[in-house]
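Mind looking over this structure? Questions follow.
Yeah, one chain of the complex is gone here, protein chain that is, but the others are all in their spots.
Labels run A, B and C following the written order; every chain starts at residue 1.
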Amino acid sequence: MLGYAFMGKAHSNALKKIAYMTWPPPLEPKLVGIAGRNKEAVEEAARRYGYEYATDEWRRLVDDESIGLFDNGGPNALHGEPTIAAARAGKHVICEKPLGRDANESWEIWQAVAETGVKHMCAFNYRFVPAVRLAREIVEAGELGEIRHFRARYLQDWGDDASLDTWRFSADAAGSGALGDLMAHVVDVARFLNGEPATVHGFTHTFLPGREVDDAAEAAVVFHNGSVGTLEATRFAHGRRNSLQWELNGTKGSLAFDVERMNELQVFRADGDRARGFKTVLVSEADHPFWEHWWPPGHIIGWGETFVHELHHLLDAIANDKDVAPYGATFEDGYRAAEICDAIARSGESGEREQVIYR
Amino acid sequence: MLGYAFMGKAHSNALKKIAYMTWPPPLEPKLVGIAGRNKEAVEEAARRYGYEYATDEWRRLVDDESIGLFDNGGPNALHGEPTIAAARAGKHVICEKPLGRDANESWEIWQAVAETGVKHMCAFNYRFVPAVRLAREIVEAGELGEIRHFRARYLQDWGDDASLDTWRFSADAAGSGALGDLMAHVVDVARFLNGEPATVHGFTHTFLPGREVDDAAEAAVVFHNGSVGTLEATRFAHGRRNSLQWELNGTKGSLAFDVERMNELQVFRADGDRARGFKTVLVSEADHPFWEHWWPPGHIIGWGETFVHELHHLLDAIANDKDVAPYGATFEDGYRAAEICDAIARSGESGEREQVIYR
Amino acid sequence: MLGYAFMGKAHSNALKKIAYMTWPPPLEPKLVGIAGRNKEAVEEAARRYGYEYATDEWRRLVDDESIGLFDNGGPNALHGEPTIAAARAGKHVICEKPLGRDANESWEIWQAVAETGVKHMCAFNYRFVPAVRLAREIVEAGELGEIRHFRARYLQDWGDDASLDTWRFSADAAGSGALGDLMAHVVDVARFLNGEPATVHGFTHTFLPGREVDDAAEAAVVFHNGSVGTLEATRFAHGRRNSLQWELNGTKGSLAFDVERMNELQVFRADGDRARGFKTVLVSEADHPFWEHWWPPGHIIGWGETFVHELHHLLDAIANDKDVAPYGATFEDGYRAAEICDAIARSGESGEREQVIYR
Partner (left out) sequence: MLGYAFMGKAHSNALKKIAYMTWPPPLEPKLVGIAGRNKEAVEEAARRYGYEYATDEWRRLVDDESIGLFDNGGPNALHGEPTIAAARAGKHVICEKPLGRDANESWEIWQAVAETGVKHMCAFNYRFVPAVRLAREIVEAGELGEIRHFRARYLQDWGDDASLDTWRFSADAAGSGALGDLMAHVVDVARFLNGEPATVHGFTHTFLPGREVDDAAEAAVVFHNGSVGTLEATRFAHGRRNSLQWELNGTKGSLAFDVERMNELQVFRADGDRARGFKTVLVSEADHPFWEHWWPPGHIIGWGETFVHELHHLLDAIANDKDVAPYGATFEDGYRAAEICDAIARSGESGEREQVIYR
């Protein structure tokens, strides 16, 4: 594990729970080593989560032959080199999003890792919300018909504070602001549910003078399947603490979602029922995605559980030599999300509609 | 009254209710004449609403010296000529939105009518929803601080039917589709609550082959006050029957609204209360806008009542020689909304960010 | 019309709208006379609503042979004598709820009026909310199966003010407090949707010292159809302005409703759909109850419109000699509601489960 803060905690928790909540587990995770820059903090994290050792030198993890999976939850600037090194050392890898600080870096990480033949996963954990996977299954089954619209926005509200000091506001450490942090999730869920975007028209925006990264991003979008919509990401929406909202409209029905109520999926079926309307589906039934691991219906799960599903998916891919795609995001997906984010930023600079073109 | 269908019914109902629900009324409306192309239907409408006569020739209304207010609820193609003629005949005028079929026509109507010195109103009725007016008052009082975001969308779902025959799908009769019908409302509420947009990046889109007008419009927007957001309008969102949603985020709080729950305003105050969150405000208190006309708190009103407020506002302006602006929309507002809509369409054609420039 | 305040306004508005919103109307209402104790106020009301004359002596209305329908919207203590006199004078009658100040008075009013053979209606207007009628139709069609539960509560919040001076707090003028004012609505909707209660266990309660009437009522209930539930009414629920909520659970599905969102019905079908949940049905479709009078789908109506439906129903019964029951409430329904309310009060006094027994 590289990183011991927010993502280090989320991933460590998941790895520990897989051993007994997903039963029998595809592989039983053993927490070997954890790396971080602050020696004292990383040592406490090792004690806390049960890693065998802590180190302030991530290369020790790369060199440790007993390690089979390298989990990178560090800041964006530390995604590339350690992940590539770990893959070259034959370890499977999972890396937090955004994969790189821009599309170029993301592409290079993907290419370098893909060459090694290891399993790779980009940690777009919202694919592993039961309601989001159920949505994907509904779309795949054709229950919405032809898709007309996809619209999404990821709203948070902690950015309007010039005194906040975090690597997330550093251009060098983060690459971008709301774009890589939030819009990357928006475009990944867009691709997951609705396929590839063809063009974007929009921009990024920075509200606070002197801030190095963008605070918000806005775009109109056309998808290859003919659907259209808007995409938004911001850290300046008071009252929206962690609100990733999306909606799909098809010729046969609609779906809507908000991660602040992540156990619920809104489902509309144009089925001619006289009593028609959006259903609030509590996604917690025995036949719902991922629910075999949890509780009786109606006993909801939390945001942290998305990582249990995600890492379980990866361990299953490793143990049984399955593909991470299409339900999990690979480094290719990480690159593609970055390409779309970059196209939005380019559109803002050029003032023109930008094609989304993958190398 | 010109027109006897949807808008003719809505306006006639309002004119009849003003006489006793807004007490004492600024002026007591007398329903003189109603015009429409279908002689039989317009005669029935006259009997139904109590107009003294019906006619299939709108010029008769223009020539009728007993008429003081000309209310144009006809199809878009009939907005210009009759309204201008009525104004030139010295009558005050109210015209349904969109004012003209495009910005040019709207500008010409505005100019011609403004020259005559009569009162003119463009019927953007959502300004007269109590919750929308309350929002305006909250913004004007500075309670949201500096505005960071405005986002809005008007979603309907009746357009996905190639067999539907209505003037709203005719390029000649309507000018545009979702753009003039729905996006015009979106941009008017944007201007009403957040001021003038500076640039738009987006496009209009037609889903059905052979349809003459647009089915949807999508845009990213920058406002002169420095706020940014997205704008959308569509007739292809299954399950959204008449859903005009908007949200404002400021440095001190946020507001959100959906016209399907038009009696409610969502209010967030960044006031440091440990128990913070969006309030669902039932806008029906004695000290809430327009509520002096209605019922005890909690006894909600309907969509039709917005026209009561709107026409009451106009009659008050006429009776007491007040300005229709800023709480009511004038023909200038009608023109400005059209200019923004046209800029979105131009952006789609040029692929470029378009400035919103008023003549 | 007897009464010119809250109910006088609501009924007068409805009578005026029927003439053109329900087209063609079964009868065209002509507003003849309005009576009230305050001579100045009732004269203003006559001017306002267009009554031909005002009077401070209700017997003038009874004696007026040109009057065919007597509408009693006065205080509870004035329900009996004028209504009976009007019926004996051959006029059809509608009387606000509660019919009398207790079950005995209600029974006497019903009996005296029934003897005359005129049409009679007790103004339980919530039967005329489109969502409530739709619920009734769903229940009647057997779509919920066998009913297991009915629970309802009517919550308001204006009672916690000892300085308020209104006839509603007078034992003599009102008979009871929340019981007759709010619980009467609860039990009428219970009977309308779920049939007759068999037993009640509960009580009434007065919070403020010196208040003559009850502030709240609480009960557990068993229905003849085997379903059970709770019933509640209060004027002491801060934040609930006018919230009549009810829920039905059957063997095949459930319905839920809140009059603060009166255009919506919550519908659950136990149909085995993998995506199951309560639908938020916006009751505004062309094939929904009462909607032929109104607007396109999604354009909601207000609380005042329930009276349009109610009085239209009565005029239709008069014009075409139809029964007011079962969709409208008769004086028998007014009596039965009072009997149930009295049983709750008796249960509180006796401490025992009380049978609901109609004379």
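Basically, a contact is a pair of C-beta atoms (placed from the backbone, for glycine too) under 8 Å apart; a residue touches a chain by one contact, two chains touch by 3 or more.
Values in this document were obtained by computation on a predicted structure and should not be read as measured data.
Engineer: Determine which one of C:E140, C:D172, C:D323 or C:E352 touches the chain that has been left out.
Structural biologist: In the full complex, the listed residue that touches the missing chain is C:E352.
Engineer: Looking at the full complex, which residue from C:G253, C:G298 or C:G334 touches the chain that isn't shown here?
Structural biologist: Counting the whole complex, the residue in contact with the absent chain is C:G253.
Engineer: Would you mind spotting which of C:G142, C:G239 or C:P326 touches the chain that isn't drawn?
Structural biologist: Of the candidates C:G142, C:G239 or C:P326, C:G239 is in touch with the missing chain.
Engineer: Please give every residue of subunit A in contact with the chain that is not shown.
Structural biologist: These residues touch the chain not displayed: 6, 10, 12-13, 16-17, 19-21, 23-24, 48-50, 156, 158, 240-243, 260-263, 282, 284, 294-305.
Engineer: May I ask you to list the residues on subunit B that touch the chain which is not drawn?
Structural biologist: 134, 138, 264-265, 267, 274-282, 285, 287-288
Engineer: Could you pull out which residues of subunit C are in touch with the chain that's been left out?
Structural biologist: 148-149, 151, 153, 155, 157, 160, 201-203, 205, 207, 216, 218-222, 226, 228-232, 234, 236-240, 247, 249-254, 268, 270, 276-278, 347, 351-353
FYI, only the chains that are shown with their structure count from here on.
Engineer: Measuring centre to centre, with centres taken as mean CA positions, what chain is farthest from subunit C?
Structural biologist: Comparing chain centres, A lies farthest from subunit C.
Engineer: Mind checking the centre-to-centre distance between subunit B and subunit C? Centres are C-alpha means, answer in whole Å.
Structural biologist: The answer is 35 Å.
Engineer: What is the distance, in whole Å, between the centres of subunit A and subunit C, each centre taken as the mean of its C-alpha atoms?
Structural biologist: From the centre of subunit A to the centre of subunit C is 53 Å.
Engineer: Mind pulling the residue numbers of subunit A that touch at least two other chains?
Structural biologist: Residues 276-278.
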